[in-house]
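This is the structure, below, for whatever I ask next.
Only one protein chain is missing; all other protein chains are in place.
== chain A ==
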Amino acid sequence: TSDQTPFRIPLHFCFLLLHMSVFSQSFSPCGRFLAAGNNYGEIALFSLSAALSPDATALSQKPVLTFTAHDGPVFSLLSNDSQLFSAGNGEISCWSWSLWFLSFRSSLEIPEINAMIINPRDNSLVVGGGDNNIHILDLEHGVFKSVLQGHSDYIHCVSVREREAEILSGGEDGAVRMWDSRTGQSVHCVEIYKYESCARPQYGKWISCLTTDSDWMLCGGGPSLSLWHLRSLSPTSVFPLAGCQRQAAFYQDMILAVGEGPFVSHCLLGGEVKAQIPCTPQSLNTLQINANSTEHRVGLHSLTHLGYTIHTLPTGLGNMHYLQV
């Protein structure tokens, strides 16, 4: 998408680049490619093996393929074994990783799909939307199976608790709801901002990141990032991270969190922040762990423009690499 000679780029293109935010990312099933979606509706593919190899040039850090996927921003990207799901403002598209064609486009209009996750138990796609509901799409037949209603404001994040067949969702209304995926009923509802240890009224009550490990749950956003024990529904540790966390993940024995602030935080389950790895952009939007490759582990991306950083974590801290969007 950009010229080789920088001083020839037209001005409007520079503005576009300046205001580009990367909202979502997903690793390919083989672990060697990364797809990133930005706020202009484009998806860019990067080749990780080329960009992160020791003799990578500036050219190999540019995307190998860019295409326009949606009219609006691409808020969420998700991969399964052979397909890439992208969700924007109203529709879900499904692209095949091997042949790069659009294999499916959903029919239901769901405004502002912020989060998607695959429920492996019944091969369905759980979609959290701006209409305060969670829609479940059956991947075998391509039809929407059911709707989970209960949130009073739009949904930011969803997660699946595999062992107990539950879906967790966090939204702008500050509540984390647990749904039984079989009956579609809300099993629990926890309002995080009501707990004194986590609440940060100066930031609000919205929950922007949610991830679960079947027994434990991490959630944060307006309230501090906190670790919850799901059986007893009690907060066990609160992480002293300034700023609002946008995404968090469990990785081996650590917790990785990104959000406001130019760093990735590595925390221990006990509540202490072990390390904060600095990176270029001012704040980070998403965090993904590449489970399919042994070398290139974690990808992050940035709120603003040209930065798309990959953080490799073979052991411990690792180092940061930089890809051009």
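Just so we're on the same page, a contact is a pair of C-beta atoms (placed from the backbone, for glycine too) under 8 Å apart; a residue touches a chain by one contact, two chains touch by 3 or more; residues count from 1.
In this text, contacts and distances are computed from a predicted model.
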item: Listed names "Late endosomal/lysosomal adaptor and MAPK and MTOR activator 4", "Pyruvate dehydrogenase E1 component subunit alpha", "THO complex 7" or "holo-[acyl-carrier-protein] synthase", with the criterion being the UniProt name of the chain not displayed; value: "THO complex 7"
item: Residue in contact with the excluded chain [from A:A165, A:V187 or A:L269]; value: A:L269
item: Contact partner of the left-out chain, one of A:H19, A:K194 or A:H229; value: A:H229
item: Among A:S93, A:S237 or A:S265, the residue in touch with the chain that has been omitted; value: A:S237
item: Absent chain, residues of chain A that touch it; value: 215-216, 227, 229, 232, 234-237, 252-253, 268-271, 315
